[in-house]
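Only one protein chain is missing from this complex, and each of the others stays in its spot.
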Amino acid sequence: MRNRLATNLLSELSKPGRQGVRLPNPDVFADESLSDLIPREQLADAPPPLPELSEPDVVRHYTNLSTLNMSVDTHFYPLGSCTMKYNPKRNERIAALPAVAELHPYQSERTLQGLLALLYEVQEILAEISGLPAVSLQPAAGAHGEFTALLTAAAYFRDKGQPRTKVLSPDSAHGTNPASAMMAGFEAVTIRSTANGQVDLEHLKSELDERIAVFMITNPNTLGMFDRQMGEIAKLVHGAGGLIYLDGANMNAILGIARPGDFGADMMHFNPHKTFSGPHGGGGPGAGPICVTPALGPYLPSPIVARDGERYRLDYDRPKSIGRVRSFFGNTGVLVRAYCYIRTHGPEGLKRVSEQAVLNANYLLNRVKHILPVPQGDRCMHEFVASAAALKKEKGISAMDIAKRLLDFGFHAPTVYFPLTVPEALMIEPTETESKETLDAFAEALFRITEESAEALHDAPTSTLIRRPNEVQAARHPIVKWTKPD
Amino acid sequence: MPYTFNTPADVAAMLQAIGATSVEQLFQQVPEAFRMTRPLQIGPALGELELTQHLARLSSLNAHAGQRVCFLGGGCYDHFIPAAVDALASRGEFYTSYTPYQPEVSQGNLQAIFEYQSMICQLTGMDVSNASLYDGGTATVEAVLMSIAALDRRRKVIVCHTVHPEFRQVIETYLENFETEVVTIPHDGGTTDLSQLATAVDDQTACVVLQHPNFFGCLEQAAAIAEIAHRKGALLVQVFDPTSLGILKNPRQLGADIAVAEGQCLGNPMAYGGPYLGILAARDEFIRRMPGRIAGQTVGAGGQRCWVLTLQTREQHIRRDKATSNICTNQGLFALRSSIYLALMGPSGMRQLGELCVRKANYAASRLCAKSRLERAFDVPFFKEFVVRDGDDKVARLLEQGEDAGFFAGIELERWYPDLHDCFLVAVTEKRTRAEIDALADVLVGTLRNTETVHA
Partner (left out) sequence: MKPEDLLFMETHEWVRIDSQGGAKVGTVGISAFAVEQLTDLVFMELPKIGTKVKAGDEFGEVESVKAVSPLYSPITGEVTEVNLALPNHLEILNSDPYGQGWIAKLKVTDESSIGKLMDYATYQKQCAS
């Protein structure tokens, strides 16, 4: 239960002389003056002015803070495109085993055979699920995977002597797509979507010239629809000499159902923190492993895990590799959790994950569409996008009002105002780890909200500790750290 | 399927509501030609017990830092993690939540980010911090990109050779497709050659990237390097070691414009390379060029102090191809762990930590490099790491023998510095005891004696 007295910042709780950790006294060189070991001009006059707290201070502070969050462990969290599924406890315990958590990245390979075997198997599994056999586990997040794959494509084209400079992505894509293109040194070009959320083929064709490097597509797309034109798109893009990148954000819909490599993708990333239940951690960490065709494999970052008979090793001898996109091997802890999740399900289980995710989404769509129109139609994959545009026009109730009021009903809000192509969008992704009862209760809450007055809704949420924080003030006069009052 | 709910009756009722006859029918939008006609070829499903046993079997093939005495460093260190860090960070309300898009139900995470930013500023002396990046290497390259953007048209990036070799590789990989020149300044006896640096920095230089204490553990002439950069209008990006700031001057005092670090050392497990967190803090004027999330203080409709994500127009979801970076996530959970760690340590804990590292590392250097073929490669003051040269140039063999005797004794440097083929890097944290250091010395020096005996 929330302690309502606990509203101070750590620095406000601080009292000189308190200390939460006491380290041992030095057992060596105890009598030397520090300035005998470090030149005086390098030494600080005083230690950093961090807060001074006892351990119970810190524990109570953070425990109380935690009670101010909605989370998957406590609430239905249908945040579209984020796949907020249940995070299994067994994965946490395994990732915390000393034989995982206490491995140093520069240990010798002979002391890492168990972990390397596991990581090798992760490479194999991701290759199998994607249908793209060359894998890099290095990228640290989905956006980082996109960027890494685009660098890989750039190296591939450079090696082939083709100066290709354009990366295309649909207007419904995540903002990371064009941002990654720019960071990788490409020109980002936006392709229009049609009214039903599919790629506008005519517009795509008009951009397919000798400068096209990569077409980035999210399929299933951000409306939760599988773009049926995929075969045609692949033919067009490949025909122009370009590559297809699949943003794997929505893989939860097609595990064991369809493989990106089989429907035209040359490269893709996985979001293990979504699809394979690594927890989201309040905004990270994730991981962004990428899978590519054999032709692109030599350009992937180094190292990758290789196998010689029964021995596993890190392969750095890859002369065409783009190099490194981060320090050390990768987000191993996240990959181990993903491995546990995948092995818990096995081949049939993974397929069932997607089936149940799609069933839940379709059921919820059909409950919601009578309350909020779903412009894309009666069917979806793992998520769908409802629109409050009509409600806004008729009653002045916006997507934001609905989102805020849902919090009072004990539900996390869906993703709102994304994709940009749907007005007053509410993007809803229930995931497979929710019950029919929860989905019914959510639909019921939506219905009751739309019956409320717009005026009352503008004040929502009313049950939370704070409501409608002033974002304008925060952005106009940024206060981004605690400062000592004068 | 341990994590799903729907019973056959539920499925039937749901299908009926949808108006479909089977679950398979829901996949009709996926063209037939693309559908898999065989099961995935991956290992069979394992129950929790079997999974745990399977992982235990795999784990037994690893040797970890709880079984060997760890003297490995190079950016990742075996520091002590207080139990409260693990206990608090394993609260589901923290680790199963996501980016605080709805501030009303995310005040816990938002305040935690704000307090992280506050403590990073207290630690570094810098004005502003973001909510964290992926890791030290990507934080460093993001600082380089910030410098290039801030100093429009400057197209030269100068990197000291004593910066972590993998960070340098990351910079090169990121800049490969841009017309930016990356110039590396060699070291002279373990620290950056100031005269070569002064010659290289010109009015085309966007930034100088310095690591202090550097990859070899040596203390650089950071203030002098800042001055060299600033004289030509270039920025100083300093890669710092957070555990050093209890005793060493902070990046602000040394003149850094952007300070970046690998945050693993602040209460985070080594976990074979990640996940960690990248720390990035800067002077005020760069706040709108910072990549990643930033939490800001404001007031709620009722007038209470509260927190939101702010300055979001920098980010990819609004600015798309013109964003400061493509980064979407931060390392929330690891920023949280580091905040808890810093709050527990406080000023005196950080001071003790820094002192212990210096004293123990110096003791270890004196023990290892006394009366044997081993010697310190660089005669420069150092913090918690130092480079050892093996006069007989048999580093690999030596480290293997150390390993057999129960020690992760050091890191070979040849793979990054071919001229240091006879050298290895030793790190000593507060966890290492006199007995462990003495034992390492006995093993390495003793090994040598044995070898010498055999030769004789």
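Assorted remarks:
Lettered A and B in written order, each chain numbered from 1.
Basically, contacts are C-beta pairs under 8 Å (C-beta built on N, C-alpha and C of every residue); 3 or more make two chains touch, one makes a residue touch a chain.
As the structure is a computational prediction, the values presented were derived from the model and not from experiment.
Although it is not drawn here, the omitted chain touches the following shown chains in the complete assembly: A, B. Within the complete assembly, B:Arg288 is the residue of B:Arg57, B:Arg288, B:Arg397 or B:Arg415 that touches the hidden chain. When you scan B:Ala56, B:Ala83 or B:Ile318 for touch with the missing chain, the hit is B:Ile318. Those residues of subunit B that touch the chain absent from the view are 288, 312-313, 318-319, 322. Residues of subunit A in touch with the missing chain: 471-472, 475-476.
Heads up, the rule we're going with is that only the chains that are shown with their structure count from here on.
Spacing of subunit A relative to subunit B, judged by their CA centroids, is 20 angstrom.
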